[in-house]
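Note that one protein chain is taken out, while the other chains of the complex remain in position.
Our next item is chain A:
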């Protein structure tokens, strides 16, 4: 199919889609309406479960089983990316040469690395109280670690990044989420039902199962993203494929890596 024909086909389809979508929008509840039956019930349920962050209560308590599926998607995607980015038989590893880093960048990285990691832990630990949780905090932890790569070089990053144990931590944390569901069954309730002591509303130890699952998800997301980024960086700086050995670098490798950093 030629580009021109494909564009024409798309435009025709887009006009139909736009017309039906616009017609459907007029049937939706009015924007900024005051009646949100599901939202009201979810807030009431979060108060019953003594979880101040309603979104965490929904994700890790009210629909924890859905989040188990979401977390499995993340795990499977990390696994898939690792398999896709493994070193092929005709590729070899090269030691990356350290680059020059500006002193101000080095200072910034050295100061910000511990602060960013602390923020990540805070966001994971306060998931049941304030905006944040396992997913958000895990991403902060994973990206904060890569300040070492920006401020120093690849070898400094490799020293503070125990890749083998992070691989194991990723799998263990993903399994821990599934295993935590059996706490409910052991107590005679449903799978992933929040049966732990609920604590006091607004306290760090409130929400029952929510902070525990948050911690598991935080470890899984944090280690999963670190492993993922590690394989992308390896493609850019360490692994040399036969085509790159002729002196020409594939321009997409740096682009793909830059988008993920």
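Keep this in mind: contacts are C-beta pairs under 8 Å (C-beta built on N, C-alpha and C of every residue); 3 or more make two chains touch, one makes a residue touch a chain; residues count from 1.
We adopt the following convention: contacts and distances are computed from a predicted model.
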item: Protein name, per the UniProt record, of whichever chain is missing from view ("NADH-quinone oxidoreductase subunit K", "Carbohydrate ABC transporter permease", "Fe-S cluster assembly protein SufD" or "Stage V sporulation protein AD"); value: "NADH-quinone oxidoreductase subunit K"
item: Selected from A:81, A:112 or A:195 as touching the chain missing from the view; value: A:81
item: Candidate in contact with the missing chain, chosen from A:194, A:214 or A:235; value: A:235
item: Residue ranges of chain A at the interface with the undisplayed chain; value: 3, 6-7, 10, 14, 17-18, 21-22, 25-26, 28-34, 36, 38-39, 42-43, 46-47, 52-55, 58-59, 63, 66-67, 70, 73-74, 77-78, 80-81, 84-85, 88, 129-131, 135, 201-202, 221, 228, 231-232, 235, 241, 243, 250, 252-253, 255-256, 259-260
